[in-house]
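For this depiction, one protein chain was excluded, whereas all remaining protein chains were kept in their positions.
Every chain is named by a letter (A, B and C) in the order it is written, and numbering of its residues begins at 1.
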Amino acid sequence: MKKELTRQQYLDLYYYMRLNRAVEEMMVKLFRQNKIVGGLYSSLGQEAISVGTAYALEKKDWLAPMIRNIGALLVKGVRPRDVFMQHMAKYDSPTKGKDGTSHFGDLDNLHIVSPISMLGDLIPVMTGVAMAGRYLGQRIVAMTWIGDGGSSTGVFHEGLNFAAVQKAPFVLILENNLWAYSTPVRKQVPLENLADRAKAYGIESYIVDGNNVLAMYSTAKEAVEQARAGEGPILIEAKTFRRMGHAQHDPAEYVPKEMRAYWEARDPIALYEKFLTGENLLDAKGRKEIEEKINTLLAKERDFAENSPLPPPEFAETGVYCTGDDCHKIRAKWERPIAEVTPPRSSVEAVWTVPGFGSGKGSGGAHAPIHFGDTQPAETKPAEAGKSAVQAPAKAAAKKTVKAVPASASRKARR
Amino acid sequence: MKKELTRQQYLDLYYYMRLNRAVEEMMVKLFRQNKIVGGLYSSLGQEAISVGTAYALEKKDWLAPMIRNIGALLVKGVRPRDVFMQHMAKYDSPTKGKDGTSHFGDLDNLHIVSPISMLGDLIPVMTGVAMAGRYLGQRIVAMTWIGDGGSSTGVFHEGLNFAAVQKAPFVLILENNLWAYSTPVRKQVPLENLADRAKAYGIESYIVDGNNVLAMYSTAKEAVEQARAGEGPILIEAKTFRRMGHAQHDPAEYVPKEMRAYWEARDPIALYEKFLTGENLLDAKGRKEIEEKINTLLAKERDFAENSPLPPPEFAETGVYCTGDDCHKIRAKWERPIAEVTPPRSSVEAVWTVPGFGSGKGSGGAHAPIHFGDTQPAETKPAEAGKSAVQAPAKAAAKKTVKAVPASASRKARR
Amino acid sequence: MPGTNGSAPSGTQVTFLEAIKQAMFEEMERDPAVILMGEDVGVYGGAFKTSEGILERFGWERVIDTPISESAMIGAACGMSYLGLRPIVEMQFIDFIVCAFNQITNFVAKGHYLWNAPAPMVVRGPSGGGVHGGPFHSANPEMYFVHTPGLKVIYPSTPYDAKGLLKAAVRDNNPVLFFEHKFLYRRIKGELPAGDYTVPIGKAVVRRQGKHLTIISYAAMTHTSLEAGEALAKEGIEAEVVDLRTLLPLDEETILNSVKKTNKCLVVHEDTKTGGIAGEIAAILCEKAFGDLDGPLMRVTSLDTPVPYAPTLEEYFLPNAKKIFSAAKELARY
Partner (left out) sequence: MPGTNGSAPSGTQVTFLEAIKQAMFEEMERDPAVILMGEDVGVYGGAFKTSEGILERFGWERVIDTPISESAMIGAACGMSYLGLRPIVEMQFIDFIVCAFNQITNFVAKGHYLWNAPAPMVVRGPSGGGVHGGPFHSANPEMYFVHTPGLKVIYPSTPYDAKGLLKAAVRDNNPVLFFEHKFLYRRIKGELPAGDYTVPIGKAVVRRQGKHLTIISYAAMTHTSLEAGEALAKEGIEAEVVDLRTLLPLDEETILNSVKKTNKCLVVHEDTKTGGIAGEIAAILCEKAFGDLDGPLMRVTSLDTPVPYAPTLEEYFLPNAKKIFSAAKELARY
């Protein structure tokens, strides 16, 4: 992030934020015309997060969106028509009408995993994507998003803990927009900074102004490269606000007016425009051009979407199972010698080495790697779990939320 | 904890640790005689935890044991015969042979909730017990235990987070015995101190030497009284070691010999005996008396257990459903005026108040309580989630694992 | 929307949704041990507004807006029930009940059998398709729970039953799953009696008398079956329509009586086919009314697929009156 962005990059970020907003504005119109099937979610005011973070990914990297990450899909290369058609349940949509909203993926080209509605479930799934990429030698990073509300799910915990144990190249963006449907964040999570969730897994975390696209981008970039370098998963908390209701049907009267006003004054696109203008990266003409480009594109994309048919009824019957090679040729893309992971090359001793205590299961002090035998060095920072027990009371004093055991009791412990 | 214990209390702790160990030793014998049905788990070397923590509870308080908390059951008043009969699947056992091991409870007298095998599930259940006790005005505390391994389950997270949001009077003891079956703690949790799990919920935590019964007791006592006072749930990490295999069948060869030796030298009963002797609380005669008392008791209890029959086969068919009042008269025990929680007394305004931002859902700045309207004052420390977003970069610098956003980016955010 | 106490003056037609709200209001007034818990059930009044006004009336202690933690809700409700409370837990959509599957099937369902601990609690929420909710907001998960001893499973079709059965569920000493077909919420109305009443759990009801065949159904499909019944009547086929109302325990008596009378049976459910309740009914009939069947047992159900999103697909996926009509006609020919 030290290096400044190119002019093109600065403008890309602007373009995608505008595109994100324009796509969603057009969908609101379609919704009012009753052309959207089911609910419609909005990321108004959160565009900097989707765009800034997804822009930090390389083409080979993987992402999985949540409901408010249309912007990330657009950055990754999804066409607006696909977004429209998903919401209109059209036959030419990525899921051919079988699912809606941002529920679609692309395994082969864009490397997008489809979400399901159940919050948090993408976290272990993207951990698996990250682990598989590493195993295949692809040096990819996997990214997904979660809400303040979603961070209360059990699968958030299981997934992030597993990613941390495995040091998976995985970046999780926690969009703290202060509300989960009608529930304010402090009824959801008793923390001021949700980044503190990371402390339960010993992983790195960042807190970023979610309405600042440059901050989002640069932080995500740093995190992505850290993860790629093998430093393990990273949690980024983006502080922001959900400007619309949970979905179109929700007037969100439970949100204090003053709160909404406060955040409306901090619109991420307006803030970024000010910056671009101040840095002479954008003037009225440039802005006009971008607007026209987007308008022209979206009119075409919407027309395409509107003209696409609904799926034929009998299509409902098809596709529950993959029928084999004729349906999908499943091939792992190896970017390392397969011989590295096939016998007898990878024979190891099945022992645990516990720092300070040698190793178990017979073979004595052998230094079997704990983490990944062949591709990763054994962990060098010893956890010293065993030893820490006796030193615990002293160490504990340094922690903020951990109280030291009363000295008398701990003295007794050590006699 | 400031005040010293009475002589009787010191000796109680000793008695229960000895009883805990003797009960389990007797069960090992029964196991070798093929009189135990199913597996047999051991808490050898962890007795100080079960005994010290359960001893901090009052009679009206509730607990729920895990597999290594026979000691806690004994302290709460369970008879050794019940423990034996549970393991032998006898008809006179608390579950009449329908379940085994520590899987039994007692709602009416001892206030014990039965565990199930799935790890972590007790955490939300005991949170509910704690909340119900508060609602009924009973001023009780709920306690349960979890392993280092069990802390990786999703339900651990959901339960503790909910308890924290609700400030439930709940104490959770995390027995970090360094192994979960064959899996060493650092493959389970990437933390040196598992007490750090508490940081994800903004709750208090302690780290204690799990082999020091006085430290366990005094810490648990403090935590129980804090919880009872309404300060919310507390997590106590007890550092210890699982001296036996996961269960009787497991020789635990995966544990380094040096590690086992290290911990065997720190036996909690031996350490406590030294202390008691040094303080003139116990001499050879007193020790002998206690041993004899236990031996006599257990011989009788074992005889009773052995003489109890297996349940009659047809008993399997009964009891799937509660058949109504003839089966169970379910009555909440109110210790506060019921009128407090019945209309029209408890009418409130359904609004969220967000500190610094007024409140939502029409009624303007009304100060509707966020937490418990009638029994608890509204939270006074404002979360100020909204405001923290803009200040985040500055605040972040103070946190250990949270990196600050690069200054340039965050400056741009604020123009 | 009725007065603040939630009950309508008698003689008024109320919606299915209103009936559920009334049941909760009245049970919470009757018994301070009854509390309500779920995502957005308080200030917002529930995603479908089923609990609108309940927080205002009963306050923050009895109406708990929870984090997004289905296992925590179910677990906590179970713990509360051990102290004599009778919690009602709302799943925002019943689809999310699978996030607490272990808690429900292992902790909640087995406690009474294993250690004599009743868990009087109700888990309720909007279920079913037909409103283009897509694959994760249209679930009919009833069979997962019908196959779990220790639970009771209710799936009503009318406002009267919804109110009476929800009240019975709250008063039952066992854990009860209560499914509310969201297609019915605002589409179906009915008159409710003025006073307190319950509808017994475990009793089916004959919604239409007939003699040529029996159509067994429940929830939204009861209405679809009745619609088919009218069409069949025009062709001289009198279908008897049985509404199961409770799926566990199943009312074998009403099923057997009807089939012994008509000698033919068609089961209609919105749940997917393989492993649906039609199978269980087939087995019961084969065991206990084998000689009474004059024709094959037939099934009209949803397809064995996830619930698709597009209206064209969902319509094809779901049973409808036409499909029931054809099947019944074929069956009547035997």
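Here is the rule we use: contacts are C-beta pairs under 8 Å (C-beta built on N, C-alpha and C of every residue); 3 or more make two chains touch, one makes a residue touch a chain.
Given the structure is predicted, the values throughout are model-derived calculations rather than measurements.
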Check each of A:Glu158, A:Glu175 or A:Glu222 against the chain that is not shown and name the one that touches it. A:Glu158
For the chain not shown, which residue from B:Asn69, B:Thr95 or B:Thr240 touches it across the whole complex? B:Thr95
Full-complex touch with the removed chain, picking from A:Asp12, A:Glu225 or A:Glu349, is A:Glu349
Residue touching the undisplayed chain, where the options are B:Ser43, B:Asn69 or B:Thr153: B:Thr153
May I ask you to list the residues on subunit B that touch the chain which is not drawn? 37-38, 89-91, 95, 97-101, 103, 116-119, 149-150, 152-155, 180-183, 187-189, 254, 310-317, 320
Where subunit A meets the chain that is not shown, the residues are 94-95, 98-99, 103-105, 107, 113-114, 116-118, 121, 123-133, 135-136, 138, 142, 154-155, 158-159, 161-162, 165-166, 319-324, 327-328, 330-334, 338, 341-344, 346-352, 360-361, 369-375
On subunit C, what residues meet the omitted chain? 95, 98-99, 101-102, 105-106, 109-110, 113-114, 135-136, 143-144, 146-147, 149-150, 248, 250, 272, 274-283, 285-288, 290, 293, 295-299, 304-306
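Operating definition for what follows: only the chains that are shown with their structure count from here on.
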Between B-C and A-C, the pair joined by more C-beta contacts: B-C
How many angstrom lie between the centres of subunit B and subunit C, each centre taken as the mean Cα position? 37
List, in ascending order, every residue of subunit B touching at least 2 other chains. 154-155, 158, 161-162, 165, 351-352, 360-361, 370
Any chance you could list the residues of subunit C touching two or more other chains? 43, 67, 69, 71-72
